[in-house]
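All protein chains but one are shown in place.
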Amino acid sequence: MKAKSVDRIMTGVIVGIGFLIIALLAALLGYLLIRGVGHISWHFLTSAPESIRSGGGIGPQLFNSLFLLVLTMIITVPLGLGAGIYMSEYAKQNRLTAFIRLIVEVLSSFPSIVVGLFGLLVIVNRFGLGLSLMSGALALTVFNLPLMVRITEQALRAVPREQKEAGLALGLSRWRTITTVMLPISLPAIVTGTILAAGRVFGEAAALLFTAGMSSPRLDFSDWNPLHHTSPLNPFRPAETLAVHIWKVNSEGLAPDAAQIAAGASAVLVITVLLFNLGARWLGRALYRKLTAGR
Amino acid sequence: MNMTQTGPADALSKDGGKFPKHRLEELRGRGYVMFCVLLLIVIIFSIVYFIASRGLTPFTSQGVSLGNMLGGLKWAPEADTPSFGALPFLFGSFATSVLAAVIAAPLGICAAIFMTEMMPKVGKNILQPAIELLAGVPSVVYGFVGLSVIVPFLRDVFPGQGVGILAGSIVLSVMILPTITTVATDALRSLPAGLKEGSYALGATRWQTISRLVIPTTLPALMTGVVLGIARAFGEALAVQMVIGNAPHIPHSLTQSAATLTSIITLSMGNTTSGSLHNNALWSLALILLIMTFLFVFVVRLLERRVKRV
Partner (left out) sequence: MTMIATEKTEAERVANRTTATPSDAGTAVGAPADPREKAAASVPAPLPGASPAAARDESAQRAIPGLAPSAPEPGETARTQPAPNPAFYTKDLSVYYGEKQAIKQVSMAFPDRQVVALIGPSGCGKSTFLRSLNRMNDLIPGASIDGEIWIGGQNICDPRTDVVRLRQRIGMVWQRPNPFHKSIYENVAFGPRYHGVKNKAALDQLVEECLRKTALWDEVKDRLHQSGLALSGGQQQRLCIARSIAVKPDILLMDEPASALDPVSTAKIEELIAELKRDYTIVIVTHNMHQAARVSDKTAFFFLGDLVEYDETNKIFTNPSRKSTDDYISGRFG
């Protein structure tokens, strides 16, 4: 009965590893929250960071991250939808399509630091946008676009063929069928995927070091004119995001409470990503229910 | 019989003269999606073009030889006679990513087996969401945890500062675990059910079925996951940079300070002036990263072709 005992041992090992991974995640989250949550306060979330003294906050960084996310998604979503629609509905099965598929795959596997360097070279210097939110948003668009294309393509492919045919049989153009019949059906999947992608954007740092910059000018949170230099809404100002801030505090932070700030900021980041995750699932399900059941 | 050629002006035929609304909107829509795809193509070509044009400058006009860069051990860009040996970084990148895969691959594949063969319920309800969450944690957070947990731990156990290739690999292995697990799970799930049943019918135990049938059959797909993981680890910048120590030489042990391609770029790119030899040499390193990406994609494609054949 040797085979039986080997089987039993290996089953034990594999089940053990399964639970080990679950434990690992629990430990990771537990560590981040226990170390970080104590440091999170209203003051921490809203006040500006201090470079040498302790007691600095992450207010501008948090705002920058959110603002950058919005900017990025405004640019990425329409482009990603367009290219995804092309890949799913218009691309013929030929060499060109295979080539575009390869391109999307390559683009999605570029290291984010390389995308950041490209941003530095082309967007920051050549387009003259400087280290700014806009440069960062464009770099993140490059980084996020392939994912968005894949999400859209898969969501559209999952639409039942009869739905598409029903639209066409009514004498709708292909484009109208896609936008008014198929997209609404695939909306839950697209929304879920987009929010998950947004979580990725929110935590991204490497692509931003050389595009959005590692510093944030003094912001005047009472000035909401996007054209003013100190306005938080000015998209052409440099902006350090939360993720970049964590990196900077860890590697060159001088404040005496750098470790606590990093812990607090990490906790905020992880909680936000968790919320994105849960929000994506919840919203996807809610949309699905709304679109399929009665109004 | 060629009535269509004589072309009756008909509402159903395209040359009806009028330009109908539906054709206009179709044209506009199609134009828009083509524009989006074209943009994708332009982006990738300009990434390759711009990084290559900067990264090749040291070799073409600044007198650095390719052999010296790829084989040289000394990285001293600001010295009186600067030398650009990037071998320590190449070594660091390969060592950390391969070691990370060595740690993560067995774990990831076991997790996939756990989810598909052993406890699908626990797998679907707990392990799968856990893996997805691990994938969602930002890399700087992994770096932070590495710096505040793993490095001190290694410092206590091993001689040295705790930073180095081992710390980097551990952090990276957690980061690439989701990639390997997801690909492996998909591969195992796509296995035809009859195959396993046949093995069980012959009296094989579960482990015999897994080790002699399931894993060999899905090996190319499992390898795809591992290569994707290595690719991700190879390109990861900040988490590694935070825990590797950033010393530009080949370390003598796994717990000695080292550096990778991404870590040196992250550290130095901001401190060099554009156009200087030092700066251009960093672009050369970025070019190496880019070429490695193409290589990884190529290997993944090769493996996928074998998956399809199976």
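Letters A and B name the chains as they come in the text, with residue numbers starting at 1 for each one.
One rule holds for everything that comes next: a residue touches a chain if its C-beta (ideal position, glycine included) is under 8 Å from a C-beta of that chain, and two chains touch if they have at least 3 such contacts.
Given the structure is predicted, the values throughout are model-derived calculations rather than measurements.
Student: By the document's own contact criterion, which visible chains does the hidden chain reach in the full complex?
Tutor: The chain that is not shown is in contact with A, B.
Student: Per the definition of touch given earlier, which of A:181, A:263 or A:280 contacts the omitted chain?
Tutor: Here the residue in touch with the unshown chain is A:181.
Student: Touching the left-out chain: which of A:132, A:173, A:234 or A:272?
Tutor: Reading the full complex, the residue touching the unseen chain is A:173.
Student: Which residue numbers on subunit A touch the omitted chain?
Tutor: 93, 160-174, 176, 180-181, 184-185, 291-295
Student: If the missing chain were put back, which residues of subunit B would it touch?
Tutor: Residues 1, 3-4, 6-16, 20, 22-23, 26 of subunit B touch the chain absent from view.
Simple rule for what comes next: only the chains that are shown with their structure count from here on.
Student: Using mean CA coordinates as chain centres, what's the gap between subunit A and subunit B in Å?
Tutor: 17
Student: Which bits of subunit B are touching subunit A when the two form their complex?
Tutor: Spelled out, the residues of subunit B in touch with subunit A are 22-23, 25-26, 28-30, 32-37, 39-41, 43-44, 46-47, 50-51, 54, 106-107, 110-111, 113-115, 118-119, 122-123, 126-127, 130-134, 136-141, 143-145, 147-149, 174, 177, 204-208, 210-211, 228, 231-232, 234-238, 241-242, 262, 265-266, 269-270, 274, 283, 286, 289-290, 293-294, 296-297, 301.
Student: Give the list of subunit A residues in touch with subunit B in this complex.
Tutor: 3-4, 6-7, 10-11, 13-15, 17-18, 20-22, 24-25, 28-29, 31-32, 35, 78-83, 85-87, 90, 100, 102-107, 109-115, 117-118, 120-122, 125, 142, 145-146, 149, 171-176, 178-179, 196, 199-200, 202-206, 209-210, 214, 243-244, 246-247, 250-251, 259, 262-263, 266, 269-270, 273-274, 276-277
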